[in-house]
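Quick one: this structure, given as structure tokens, is what I'll be asking you about.
This view holds just a subset of the chains, kept in their places.
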Amino acid sequence: MERELRGSGAALASRSRAAPGPWWRNERALRVLFQVLFLAAVALAAGALYANMLRGLDRLGLTLNVGFLDQEAGFGISEGIAYAPSDTYGRAFVLGAVNTLRVSGLGIAMATVLGLVAGVARLSGNWLVRQLSGLYVEVFRNTPVLLQLLFWYAAVMLSMPPVRRSLHLGDLIFITQRGVYLARAHATGSSLSWLALVGGAALMGTAVGGLTRMLREEPRGPWRYLPWMGALLGAAAGWALARWLLAAPPLVLEVPRLQGFNFRGGIHGSPEFTALLLGLVVYTGAFIAEVVRAGVLAVGKGQREAAEALGLSRFQVMRVVILPQALRVIIPPLTSQYLNLAKNSSLAIAIGFPDLFNVGNTMLNQTGQSIPVFGLIMASYLAMSLFTSLLMNLYNRRVKLVER
Amino acid sequence: MNPSTAAQAAGARAGKTEEPIILCQDVHKWFGSFHVLKGVSTTVARGEKVVICGPSGSGKSTFIRTLNRLEEHQRGRIVVDGIELTGDLKNVEAIRRDVGMVFQEFNLFPHLTVLQNVTLGPAWVKRQRREEAEVLGRELLERVGIPEQAHKYPGQLSGGQQQRVAIARALAMQPRIMLFDEPTSALDPEMIKEVLDVMRELAHTGMTMLVVTHEMGFAREVADRILFFDQGEIVEENEPEAFFEGPRHERTKLFLSQILHH
Amino acid sequence: QGGILQKVKDRGRLVCGVNGGLPGFSNLESDGSWTGFDADYCRAIAAAVLGDRAAVEFVPLTAAERFVALQTGEVDVLIRNTTWTLIRDTQVGVDFAPTTFYDGQGFMVRKSEGVTDLDQLAGASICVTSGTTTELNLADTMRARGIDFTPVVFEEIDTVYNAYEQGRCDAVTSDKSQLAARRSVFANPDDHVILEATISKEPLGPVTVHGDNAWHDLVTWVVFATFFAEEHGITQANVDSFAGTENPEIARFVGTTGNMGELLGVRPDWGVQVVKAVGNYGEVFDRNLAPLGLPRGANKPWTEGGLLYAMPFR
Amino acid sequence: MTAVAWARKSLFDGPFNTALTFLSLGLLTWAVPRLVRWTLGARWEVVAANLRLFAVGTYPADQLWRVGLELAALAALILASLWAWRGNHPLGRRVLVALWVLSVPGTVLVLRGVGDGALPMVRTTQWGGLLLTLVLAAGGIVLSFPFGVLLALGRQSRLPVVSGVCTLFIEVVRGVPLITVLFMAQVMVPVFLPDFRIDKVVRALMGITVFTAAYLAEDIRGGLQSIPRGQYEAAAALGLSGPQAVALVILPQALRAVIPAIVGQFISLFKDTSLVAVIGLQDLLGIARSVIANPRWLGLQPEVYVFAAGVYALFCSVLSRASQRLERRLGVGER
């Protein structure tokens, strides 16, 4: 130790500047040294892996290139953007990516709604609702999502009635083991009708708005029946309008029709897509419910009390005071759930939905180019994850509390 | 005791003759098996200022929170401004519209601006139009001395400012009664005065006020009457002078000696 | 290194890659054992090398990982309904032993649809396994004929048939043997027909890693041994009675003369072990595939007009 | 409170709640009889007949005693630990920690065995069912934990290179699906390391470990961030070196703070082991799929899946209950 350094105070003080000590004991030097060593170790490991990989590829008679992306894929894909087996592998991969985005986007939206409802229900004053929601969360959170997907597909979707005996709601929705078919509205060129429709909607909207305001301001007394009368009148007017519109409809309904083996027309969700969507939504919804519950509970008791003391109703307390604050607690874990949903969509492979991973896997099997294909798959998921995180972080910044 | 005589008694005590605005009759409350309020009976006349004090845990907060049903009482009657507090949601709503409350920890809504905090009640409960509510809100902010802070968020204000916003928020509902639960005890000493000033001013407008506080200067100056709580009961009840000069109970004396010594 | 043969001997056990669940070919039974045509060929090889039909470790493999498993030595031999193609033979780094099962890709549909010809499948959904030649053949054929269809593609064979049987698809396409095997275990096998049309050749057989010739030879000759035994009427029951045979070729087969075993690097009586273990080809077929209602078809000895032809044992 | 009063308060307070109650009742009356009928009518013999497959896969019947032995040993270890936790130290903490560390190679030894002799080799390809699921889950936990701690510390490091590399690793792994990591491990590892033949189960375990470690690292980082600066400073002022401060002061507190998150991670790890079924391992779900594939059990998918789901749910809820209790216990020392 540096006891020698201790001379007399004067001698010590008169030394203009003490040496900073040998470099191997110097904080800064050590820091730099350690980092250099660390980086070298990482680079070395990566290099060794790379060399090994080249050797391994050589042994398997494979090369590293992505030229195959321009080759003809040759295999069929059941759903997604326009594609034929004569298209390239690249096109097939894009199709998979679009399918993944489609199911993830829709799934995220639906899971959010389900999770919000279930989360709030778990805090409901209604005992039965609380228990049911709790049961839902427990069951679906505690079983593997893969198992759930298989269940939704094999035990639910495939046991729907066959095409010719579809479950249906009028001509609008058909549920069969070939999937779900929805009627689709098509715009026609009849602009006059459009004008009438928009104008009518605007009129009705104003009327309803005015009436509700009236209702708000004078909730008691005989006036409260006025909106009902108004609504009745409005409905009658709407019916008349509708009859007139039907003569020159601005929208036609494209109804799914049975043609040959299958339905044609309308919006079609294949059983694979529907099962995947259902499975992901129900699974993730259970997690989001917990996130929402935790978020709501994280809002201080004082907030609820203050809001109640102001006379806000239970719904208003939730909607105006609790949820907006819960949001900032909710968003980070919610983001992870969104990412999880998107990533879990890769399990589509188990039930045959042609998502990014499934198509990629087929490509890999057909071309044997495992490393480039894997690189592509992982990069795509990574890009998706990063993009989602980015969006959510931006949103998070917006809902963050302003503090001193 | 018959409620009407109780009311008259209270009225007489406060030097007024109308019916009481708050009537409590043998109010009991338990938290689980813990008996917090053990038969509290009192009346408050319209316009009266009542200060409530007592040792920690004696049930002061619980008492004033039962008055607007933030806590439910289990026995006895509470009538506020002619409306009886029962399980009926309508009554609870009506009473809450009549009673403003200010908490120790302010409990402002941190995600709303100051002005939004103040206009929230009028807009959502009274269904006032926004402009109308905002005009009122600005007036109130003026009254509590922070008109320039309208568009800041609570997190950007000092404690004293926050508490003044809380008072403005409660006033925005134009309540007939204001409840204060230790409104200054979470504040730094410099800020206590600014809040007490606002309360003092409010008292002069003739508002009925129930204030839980240990600020004995304020009590002496503003209160018409002081209630001393201990272990869930009103142990002593008197006008300020009499209360401070001649406390009758041992517990009151002990408490006062501690408080005033501080 | 000594090669795979030596490794198997040292280990005392053959590691055989099979399908995770294909009725008739390889199936996991409730007691943990494996049964089926492919499983029996694994046992035959084990019997030839080690004299013990039970010295097999079965490794269920997915279609995607089968070649990697073979190349990395995770399995010694792959007997998992793998089609012999030029690309696989040349580029994937594997060698094919003689075909044990000549198959062709066909279609199965519900009788009630009244379909008899491929062209009638226009607009149909067709179930198929992903990552296989089947998938490519389907796309090729339909494209060539200009038939529009919807492929419904699954990783797992089991899912394919389940989806078809439940009505998810109008047709299912695969090797005809597989179709028949699967149909036999449907709830109502008679409701389904396998169409006449065969759209591809699917020769299936054992696969070994490219470059280990000794091992490849052994696997090849084990297969021939089962053909040979059938050609000469040697069965599990009567194999011992050939110990004193006069027929020189059979004598070489049972190892009483010649050094066939030595040349292959195994014991002299390896042929007998194979037959004792699983029987001749016909027996293997009858035990595993006949119950599924599969006809022998092309899989008959050449002497009966089939394609099975054992090379001379000399 | 009387039953009527309770019902009024918690079921029928207000028109909205009443409507909800009736809606829920409607749902229940629709679902419960159907569920009961299905449960009673289901052909559960498929479970009974394949119980051994579900439990251990193709593990040789004459070696099953080893699984039993292993289970008994682990149970004893767990009980002893709980005992020690309650304050009675029959063994002493050090011995227990040593036993836990030894339990890993011990388990491998007992289950896998060596050569012939008393413990003949049972290769991992023969492990299956719940046994494999548990091995993967437990192995994943044990291996990913130290890895996760290192990653978290690395990411929190003040050295930009170290924290950069760790952050990159964590973010990349968290940004891709587990199944791609498993495929990587299964298909790529042999390509990357052509000279080593790594066991299939070990490869799956590698994938699971890497994946879980990245998530754990983030949980642990949360714990590290929750430690007030004052703790670092107090440790430094005492003269503890950096590693000492981390090991003695920071980590114990950080880990304690994130126990719920860690257990949550382990629960999802347990569920996620089911993905190995997709890469051809015969874990509980893999066996379930094999059983369904067997012609003998055709059409019994719901039974098999429900059974498997039940097993997973059982383990998961036991784990989460345990974590809740642990949390409550740990809260004690802190007042």
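As written, the chain order gives the labels A, B, C and D, with residue 1 at the start of each chain.
One rule holds in what follows: contacts are C-beta pairs under 8 Å (C-beta built on N, C-alpha and C of every residue); 3 or more make two chains touch, one makes a residue touch a chain.
Fair warning: this is a prediction, and the values are worked out from it, not measured in the lab.
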Across the entire complex, the copy numbers by shown label are A x1, B x2, C x1, D x1
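In this text, only the chains that are shown with their structure count from here on.
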Per mean C-alpha coordinates, the chain lying farthest from chain C is B
Centre distance in Å when chain A and chain C are each reduced to the mean of their C-alpha atoms: 45
Can you work out the whole-Å distance between the CA centroids of chain C and chain D? 39
Show the residues in chain C shared as contacts by 2 or more other chains, in ascending order. 64, 68, 71, 155-156, 162
Using the touch rule from the top, collect the residues of chain D that touch chain C in their complex. 49-50, 52-53, 57-61, 123, 125-126, 186-187, 190-191, 194, 197, 200, 278-280, 282, 286-287, 289-296, 298-299, 301
In the complex of these two chains, what residues of chain B are touching chain A? 68, 70, 93, 96-97, 99-101, 103, 105, 107-111, 120-121, 124-125, 127, 152-153, 155-157, 166, 169-170, 173
For the complex, give me every residue of chain C touching chain A. 63-64, 67-68, 71, 91-93, 113, 122-125, 128, 130-132, 135-136, 138-140, 142-143, 149-156, 159, 162-163, 166-168, 170
